[in-house]
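Complex shown without one protein chain; remaining protein chains in place.
The letters A, B and C name the chains in turn, as written, and every chain counts its residues from 1.
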């Protein structure tokens, strides 16, 4: 057994990692929590997430990066179905690619050194080492354009629009995706930059073709998300996969809440699975310490940044939660949210 | 004089950089063009930008990252006033912080290792090594809320909204900023994620306070930007400061154009001043080669990525253009754009 | 079941990752191999390593970064004891910190935002989020200085020196570390920058104190490593944890071999667990494609770079090997190496 020094700074020895031939991911992550650098942070992320689940936090999940093409769609669906998260803010692209798979199209394993001029000639679009065919995307475009047209000129915020899109996809009989799982679990999804994606393109093309499409009320999203934060009574947690608009949108909800008369003292739990360093000064890479100066993250928040591609960190953290905290997950009662859900 | 090998692969020797006591930035950048790595790429960026100016390209400029708090506001205003760019796509934050300075508030030099809990207590918000006071931001919030309220319930795309905001700021007598320069030069600015910023917060708060605010038509932005690209007759250039929604929005315009019946074969010139590597798979870091597979960038485009913080690369490239290509800049006739500009 | 297109570019669908409550690391990694980005690359690294073991490669392992303070010491010891690697090239620091733990001193979990001036006053040295006490390092310094002095003025290459150091540590009765395991398994360890570490400091201090210390023959390391490569009959594999001198040293062995009359056509298998992107131009971040131009990596080599902190990637890959390939590991016969081992 290792002796411990009683010095306040030298309490917890780094425990050198043993190789264990039969341990599961949860076991390994626990042991990585006794090491250092990003391995330790990864373990800490699972611990903080478990704390959120235990302590009744309303959990906001920001989803940026090309996570769906990279194979994270079912994993995110799992988070929604099992209510490991309570509200999603996503880029448009992840939701478009979710539709793509839900209606039966595929992404393919390719290679990042492929000859892009050749790919262009073959109608194949590349996302780093993922390939997909142009015509498949056009099919999804058409699905979304038809869906949008079917809604007519209604004014909807993006949550309402995406809820109805989830409903439409569900009616087609597919239920393993993000939008369909969110629809079924009534987990709100916001998409602040929805026009900046193929969803936006599809609606724009419908509009150019003379169709009447819904009016997307993006400011209503801001109001609503601030109320969600305010209603959570200062116990909110955030999990950011990469940065971008989802991270900023969730961060800003905390500073908007006081402006609409609902005190908020910053998110109580904060995890980011990111690769952007802080020194470029942008929001995507900023630390949770910086966020504390704004009151976006609480002074005493439990917080961690794991510098690691989320195609590695997210599967590990979620598997660890599923393996080590299955009871906690099964018994969790998600927070009630005052949201009206539209009918078709 | 150095001998050159006639081998096709070994034509241009790296010329080791001499220190010259009196050269200006343009001279230095030209000589850096004979070196390698990112120094060479920086020089290439200035060359490609000059090519855009020479060859009548419609130049799209994507502005992400916290560039205005970091002191790049006048530089961007210079680009607009002198028409080194023809269309801007920006994050909301850069435009909010532009308002902030235009109405007389300041950003301050701070330090990235400051104690954020202390800053919080003093009401100071940190952006890496920049500080600003909360109350100053609230003042800008109020300005924008009042402006939005004054517009009533009109339906505007973000370009129209921002044009009118530029007009309002100009009427206050300040003309050195981004929005005011864009207003005066009639350079369109789009902000696809406008709700995801303090502009969105200000409008949301006004709305919560019972005010009627404009309906921001974000899909109309998509239609309009695709037309701008299509009208440019396949001679478009793009310059991305960081990635985010501005980069994606400009890239997607090129793939939307064909869908609305206007052929487009990808941007002809492409520069990105970025720090995101491609291997995380996200759009912000993706290469222009990847963009070629989608047809977003033309097969034979001149293109360069400069991996460097834009607070370094942008001043150098723009100074080099101003010093080496003043005639070109003075004589440039910006492309005509079919845009209707709203009146207050 | 998913349909597959017969298009050569679209053969293997990305399989969206399912959460499985009870899978071990090996299972998870296998499934990550059907995703994309760095998650896929991580799985590929385990596959390629397994290939090396199957196909009789002589496996070179480069160890840079502060892996031992970060808790990777036993894991590396496992690699040596079970002959998952055949030759190690390390920074001096990792070996010094291995001595530190072998003689009973500890590293501690700290925090990267600690106040370093306070740490200085308390005599605590920080390595990102790891702490250790100055006096403990001085104790190790003394151990190494005494060991060096005991050798006298002998001329040794670094492998011989480190072998004898492993022997000395073993005599103290500790056998779970890197140097001790290498000693017992007769795995050569080279340390090309040995002077650039606390091992170098300890020997320098002994020398200043008038002690006679061994002459470290660093050029003999180069000769010997080239012979190891040449003797491996063109079936060598390399695994780089970070870059630095270990990566370069192993790469250069492949180009040295032909110069001493032993043809070599590049390493046949190549894995790097790294975080340095290629665009800074340095050796640490260079791709294996670049290495192919030099002949350091074979034209048809199986190769992968996993952009991920090795405190995450290394435990995962090694656990996956241990779980999925235990038979392969148990039955592997390490290559014979023509090395003379010194006696004290």
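Definition applied: a residue touches a chain if its C-beta (ideal position, glycine included) is under 8 Å from a C-beta of that chain, and two chains touch if they have at least 3 such contacts.
Nothing here was measured: the structure is a model prediction, and the numbers come from that model.
**Student:** Using the touch definition up top, pick the residue from C:124, C:151 or C:238 that touches the left-out chain.
**Tutor:** Missing-chain contact among the listed residues: C:124.
**Student:** Which residue from A:17, A:36 or A:72 sits in contact with the chain not drawn here?
**Tutor:** A:36
**Student:** Of the listed residues C:93, C:106, C:165 or C:239, which contacts the missing chain in the full complex?
**Tutor:** Of all options in C:93, C:106, C:165 or C:239, contact with the hidden chain holds for C:93.
**Student:** Residues on subunit C that touch the omitted chain in the whole complex?
**Tutor:** 64-66, 69-70, 93, 112, 114, 116-117, 119-120, 124-130, 141, 155, 192-198, 200-201, 203-205, 207-208, 213, 215-223, 226, 242, 244-245, 248-249, 252, 255-256, 259-261, 275-276, 278-284, 286, 289-295, 299, 309, 311
**Student:** Please identify, in ascending order, the residues of subunit A that touch the omitted chain?
**Tutor:** Within subunit A, the residues that touch the unshown chain are 36-38, 277, 279-281, 305, 307.
**Student:** Just the residue numbers, please: which parts of subunit B touch the chain that's not shown?
**Tutor:** Touch set of subunit B with respect to the missing chain: 2-3, 5, 7, 9-25, 28, 32, 34-40, 42, 66, 68-75, 78, 101, 106-110, 113-114, 119, 122, 124, 127-133, 289, 307-309, 311-313, 315-316, 318-319, 322-323, 326.
The working rule: only the chains that are shown with their structure count from here on.
**Student:** Taking the mean of all protein CA atoms as the centre, name the chain whose own CA mean is closest to it.
**Tutor:** A
**Student:** What's the farthest chain from subunit B if centres are computed as the mean of the Cα atoms?
**Tutor:** The most remote chain is C.
**Student:** In whole angstrom, what separates the CA-based centres of subunit B and subunit C?
**Tutor:** 44
**Student:** Taking each chain's centre as the mean position of its Cα atoms, how many Å separate subunit A from subunit B?
**Tutor:** It comes to 27 Å between the two C-alpha centres.
**Student:** If a residue has to touch 2 or more other chains to count, which residues of subunit C qualify?
**Tutor:** Touching at least two other chains: 36-38, 307.
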